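Single-structure report; data block below.
Complex shown without one protein chain; remaining protein chains in place.
Showing chain A:
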Amino acid sequence: MTAVAEPTNDTSQIPAPEGSVTITVKILRFNPEIDNEPHWESYDVPALPTDRVLNLLMNIKNYADGTLSFRRSCAHGICGSDAMQINGINRLACKVLVKDLLAKDGKPTTVSVAPIKGLPTMKDLYVDMEPFFEAFRSVKPYLIAYGNEPTNERYQSAADRERFDDTTKCILCACCTSSCPVYWADGSYFGPAAIVNAHRFIFDSRDEASEERLDILNDTEGVWRCRTTFNCTDACPRGIQVTKAIQEVKRALLFKRT
């Protein structure tokens, strides 16, 4: 850290409930109409230990600086809108509690919040998700079945359903893909999230296009670029074993066909 004082922002309007402690929230701000590159700004925010980081951001936006921009929809860890880098780790702002970030022994707490990496930042904390969804779409993440439509539902045993249960949990928040060093360096890599969603159909007994998807992932920018750094597994807010899913796709490519 440099000794230069960061601009302090007036946060006196933020209500401080009983039992709250003041913590410093450092946000990597970027306004494409004014700034050439992102810069850090600090906000002293009163926070309850039970608050989530999203509450702090909402308080800053509502009481201190209305121009602060970030995505958030459900605010309950379901929609996957508010993925951001909190203290250097990709997390959903609505799932990180302040009490888990407090410094030990009552020392002043600083929380840094930055946009996820590897995708172009559009303003402050939100990024252009289009390259991410483009990779997602290109693995054909939908059921493909040939032949006649069954008149009732497509049956599946509990064991067959269990096979891909882990990868059905994905909410497409981009925490994994934007934590992947291969994706940072090479944006044309499919990225963990696309492979997870391909895995969900490749190992689905009702689906008949797993060969097609395996072909896609066998390509230059497919699973073989994975360097097993496990950043994706650490980042996933749903606890999906992302690296394991990627390895299962590799194994299917190696031993089921060639």
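In this section, contacts are C-beta pairs under 8 Å (C-beta built on N, C-alpha and C of every residue); 3 or more make two chains touch, one makes a residue touch a chain; residues count from 1.
In this text, contacts and distances are computed from a predicted model.
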item	value
Chain excluded from display, named as in UniProt, from "3-ketoacyl-CoA thiolase", "ABC transporter ATP-binding protein", "Sodium/pantothenate symporter" or "Succinate dehydrogenase hydrophobic membrane anchor subunit"	"Succinate dehydrogenase hydrophobic membrane anchor subunit"
Contacting the left-out chain in the complete assembly, out of A:Arg29, A:Arg52, A:Arg91 or A:Lys250	A:Lys250
Contact partner of the left-out chain, one of A:Ser42, A:Asn87, A:Thr110 or A:Ser138	A:Ser138
Identified contact with the non-displayed chain, of A:Ile116, A:Met129 or A:Ile216	A:Ile216
Chain A residues touching the omitted chain (full complex)	134, 137-138, 182, 185-186, 188, 215-216, 218-222, 224-225, 250, 253-254, 258
